[in-house]
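Not every chain is included here, but those present sit where they belong.
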Amino acid sequence: MEKDNKLSHLDENNNPSMVDVSDKKVTKRVAVAQSVVQLTEGIVSVLQNKEINLKKGPVFQTAIIAGTMAAKNTSNLIPLCHPLGLESCNISISVEGLNATIICECSITSKTGVEMEALTGASIAALTIYDMCKAMSHDIVINETKLIKKTGGKSDYRNSY
Amino acid sequence: MEKDNKLSHLDENNNPSMVDVSDKKVTKRVAVAQSVVQLTEGIVSVLQNKEINLKKGPVFQTAIIAGTMAAKNTSNLIPLCHPLGLESCNISISVEGLNATIICECSITSKTGVEMEALTGASIAALTIYDMCKAMSHDIVINETKLIKKTGGKSDYRNSY
Amino acid sequence: MEKDNKLSHLDENNNPSMVDVSDKKVTKRVAVAQSVVQLTEGIVSVLQNKEINLKKGPVFQTAIIAGTMAAKNTSNLIPLCHPLGLESCNISISVEGLNATIICECSITSKTGVEMEALTGASIAALTIYDMCKAMSHDIVINETKLIKKTGGKSDYRNSY
């Protein structure tokens, strides 16, 4: 689904520039993004081990906090993002097989959407899991960082594949 | 290649804690990481269009700068990373088919490695490309964020798959 | 005065999560917090010395500025705080005996309150006084960091002890 044939972040001289959103309408906007961390068997067995089953807790909670703080801080990381006052950010993590799937949902009542906030929250949560598990293996891969859906802007989006 | 059977970032009470590196040796450490941004045909054709072929320049340069600044700032994003004075960070981006592959190389002379810096630099560069192209499509996916190699620490690493 | 029997910052899985404030009303909210820095006699006499009586000025002004900047930056320090655009922050410091009492008042027109901003402003101002006086003594203690009052939210609060 191609929406437009131009890159809105380049001005008429092809220089990077923030999009002017001053005339857009204030609406409630929600975005959900994901990131999938492919772990190793050794890591998953330590995280899930019944005897020491608290390990998953602090690892994932650290990732949730890092992702939340990064989502709030997106405009300091992505150069042309607008500074926004996020109204909510919820991150959940579930493990299936070797994959830890991170879901990050952000919302705001604003003139612009929060898809970059949701994607940044998911990405930094994924990197934090990497950091906390890398003493066991560096064979971790982060895949499928993508937008799941967004609502409240000019057009809604729902990932179709 | 499993290195160890414990998560070094949890202390004896399973609480998150920075690893104490005060007794490690200062050595030159290098890490190379990648991230692959899967674009759409519409986006690639705009980026590559001969008539307007400067568009790739500012998009990728913005991504390079964002990635470099994030790599320098890794310890403020990943909770248990040590603050480090990066000595170099070089990011390059190449397009093949629909994929823009980002390679981020970081180095330092320090007591601890820079793999998280290289991974963070690649990830934020990837998210910046997403941000700058998302006006055309949200069907962008970031894949294969992983470590390519690292040298200079207790053991070298080279990604084998 | 117990208000509720649950911790609002934990979601149904006991994971940390920002409270969703998107449906709350925008009202003017004010919070006042304090922090008390217990100094030593030597420090107080240098700060108050008539002959060199400008010393209190730069020490306290540095603390006021640090506290103000920290209050504005609260959501980058306290993981689950909402990013807010403070409309005012006023910090005053008075000395009585060995105690320097810091009062920090913040206000905003927003969906959520600013008590953490006021508490953070007072705390960082207190730590800054500590830093600027610690060459004379490390026997400094920071006490009674607490909320004095808040207005404008679901229920007002006034510290009763």
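To keep things simple, chains are lettered A, B and C as they appear, and every chain counts its residues starting from 1.
Keep in mind that, in the parts below, a residue touches a chain if its C-beta (ideal position, glycine included) is under 8 Å from a C-beta of that chain, and two chains touch if they have at least 3 such contacts.
Note that the structure is predicted; figures quoted are calculated from it, not measured.
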Oligomeric copy total, full assembly; chains in place: 3: 6
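The criterion applied here is as follows: only the chains that are shown with their structure count from here on.
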Joint neighbours of chain C and chain A, given as chain labels: none
Proportion of interface numbers common to chain A and chain B (over half same, under half different): same
Taking each chain's C-alpha mean as its centre, the one farthest from chain C: B
Chain occupying the middle, per Cα centroid: A
Geometric centre distance via CA averages, chain C-chain A, whole Å: 31
Rounded Å distance between chain B and chain C, as computed from the means of their C-alpha atoms: 37
Chain centre separation (chain A, chain B; CA means) in Å: 16
Junction residues of chain A, two or more chains touched: 61, 65, 69
Of chain B, residues touching chain A in the complex: 1-10, 14-16, 35, 40, 42, 46, 52, 54-55, 57-59, 61-62, 65-66, 69-70, 77-81, 115-116, 119-120, 123-124, 126-128, 130-147, 150, 157, 159, 161
Of all residues in chain C, those that touch chain A in their complex: 11, 13, 15-22, 75-76, 79-80, 82-85, 111
Chain C contact footprint on chain A (complex, rising order): 28, 60-61, 64-65, 68-69, 72-73, 84-92, 107-109
